[in-house]
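A single protein chain has been removed from this complex, and every other one stays in its place.
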Amino acid sequence: MIQFDFSTIAFFVFAVLTLGGALGVVTNRNLFRGTIWLMVSLFGVAGFYVLLSAPFLAAVQVLVYIGAIAILFTFAVMLTRSLTRLNVRYTRLWPSALGAVLLFAMLVIGVIWPVFGGNEMYSLPLSDVVRTTSDLGVALVSGEGYVLPFEVASLLLTGAMIGAIVIARDADEEELEQ
Amino acid sequence: MVPLSWYLIVAAALFSIGVFGVLSRRNGVAVLMGIELMLNAVNINLVAFWRYNTTIASVTEPVPSELNGVVFAAFMFVVAAAEVAVGLAIIITVYRNWRSVIPEEADTLRG
Amino acid sequence: MDVLNEWAFIGVFLVLSPILPILPIGAAWLLRPKRANVLKSQTYECGVETVGDTWVQFRVQYYIYGLIFLVFDVEMVLLFPWAVAYHKLDFFAFAAGLLFIFLLTDALIYAWRKGVLVWR
Partner (left out) sequence: MDCTGLCEVLTQGGTDPGLAQFLSILIGVVLVVSVPLVTVIFLIWIERKIAARIQDRIGPNRVGPFGLVQTFADLIKLLIKEDITPASADRLLYNAAPILSLAAVALIWAVVPFTPYHFGVDLEIGALYFVAVASLGTLAIMTAGWASNNKYALLGAFRVVALLVSYEIPLVFALLVPVMLAGSMSMFDIVNAQAGMWFVFMAPLAMLLFFISSQAETGRAPFDLIEAESELVAGFNIEYSGMKFGMFFAAEFLHVFTNGVLITVLFLGGWYFPGWQMPLIAFMWLGLKAFIPYFISLWIRNTVPRLRIDQVMRFNWFFLVPLSIVNVLVLAFLVMILKEIGWVPVDETGAMALADATFIELLPMTIVLFISNVLICLPIINRLRRTGSDDRVADEQRAQHAIAHAAGD
């Protein structure tokens, strides 16, 4: 059935990294450590991208999440300082744990296993060939491709940057006045 | 190679952990971390479906729709980045004004 | 499967490269004197005992730099495929990339005009 070759072992390693890291994020009382766990988890996700033959996404995952979003999270943790020492404060701990377990069970038993589990069609990728980054570039900017979302993404980023600067700057000016 | 359902199960587990994080934490930064986990679970699904479901007709002539999974995932990065940037900026400002990072306590706008 | 073979190399590299620093640190751990005492392991700040929190209040400025960096980093996600495909693009596709850069430069100009880029 399932061969234990290199990629299968790698799959399990990345699954452990991803899910273990995610559990670390939600259970750690210290937010900085939570950020580090988040990075471990997202690093595992980058590994999945490699296994799924999308190495470009893997590099981007490391670049964007570990290089930038992690830094942003640590800055935010330090800027809202007293919280790092806050004892862990959960609201609705058990209801939400139960809800999450139920959600998982529903997804697996209700959707994933009946639809994709025994289906031979989804046991192997349909084609061995994969597209390169160069093809991705052509698809992103060609007229019949994704050029409109491409430009909208740029607008979204511009909007997010201006918005975030406006919001964060208020706090900065207030502080300088004091 | 592992079958598609394994990726979906891992993604479902990641999504559920993210939901747990969002629902149970009171700290705004921790809630955003949970949302990041959920977004990444979605991304795994997008790329996995793409990998297992796309037929590539010809190697030399790429059709844009053969890359939809990767393109969607790339746009998800954009969305995630915008969300983190604005979300954390709001949390910082709320903290400076109310000395609190608990979303429920910033309720001045409530009618 | 050739691609995975390459990445297997990176995977092994990823596991082995921490060994490079771990070996000397481990050797030092075996050889070095271990005579810790309370005074030695205090926080090294200025000789006087540490006062207050380590988590001093930081300025929002740091966050704004991180934020602009994040936006440019994500821009790279979409620009690198464009740059790789640049050699075979027609003029329309090329102009789409230029428009993308221009739109983001707007945000930079806004930040510039608002003066948030100046370290105060």
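Observations, loosely collected:
Here the chain labels run A, B and C in written order, and each chain numbers its own residues starting at 1.
We adopt the following convention: a contact is a pair of C-beta atoms (placed from the backbone, for glycine too) under 8 Å apart; a residue touches a chain by one contact, two chains touch by 3 or more.
Small disclaimer: the values here were computed from a predicted structure and weren't measured.
Taking every chain of the complex into account, the omitted one touches A, C.
Within the full complex, the residue among A:13, A:36, A:93 or A:155 touching the omitted chain is A:36. Mapped onto chain C, the footprint of the missing chain covers residues 1-10, 12-14, 16-18, 20-22, 24-25, 27-29, 31-36, 38, 40-45, 50, 54-56, 58, 61-62, 65-66, 68-69, 72-73, 76, 79-80, 83-88, 91, 94, 97-98, 101, 105, 108, 112, 117-120.
Think of the hidden chain as still there; on chain A it touches residues 5-6, 32-33, 36, 39, 55-56, 59-60, 62-63, 66-68, 70-71, 74-75, 78, 132-134.
Assume only the chains that are shown with their structure count from here on.
Simply put, of A-C and A-B, more C-beta pairs touch at A-B. Averaging Cα coordinates per chain and for the whole protein, the chain whose average falls nearest the overall one is A. Computed centre separation for the pair chain B/chain C is 20 angstrom, with centres defined by C-alpha atoms. The distance from the centre of chain A to the centre of chain C, with each centre set as the mean of the Cα atoms, comes to 17 Å.
Separating the CA-averaged centres of chain A and chain B is a span of 5 Å. Shared interface positions of chain A, defined as residues touching 2 or more other chains, are 7, 51, 53, 56, 60, 64, 68-69, 72, 75-76, 79, 130, 135-136, 138, 140, 142, 153, 157, 160-161, 164-165, 168, 171, 175. Taken residue by residue, chain C touches two or more other chains at 60, 63, 67, 70-71, 73-74, 77-78, whereas all remaining positions touch fewer.
Chain A meets chain B in the complex at residues 2, 7-8, 11, 15, 18-19, 22-23, 25-26, 31, 34-35, 38, 41-42, 45, 48-49, 51-54, 56-57, 60-61, 64-65, 68-69, 72-73, 75-77, 79-80, 83, 86, 89-93, 95-97, 99-101, 103-104, 107-108, 112-113, 116-117, 119, 122-127, 129-131, 135-136, 138-140, 142, 144-146, 149, 153, 156-157, 159-161, 163-165, 167-168, 170-171, 174-175.
Looking at the complex, you find that chain B touches chain C at residues 74, 77-78, 81, 84-85, 88-89, 92, 96. Interface of chain C with chain B (complex): residues 60, 63, 67, 70-71, 73-74, 77-78.
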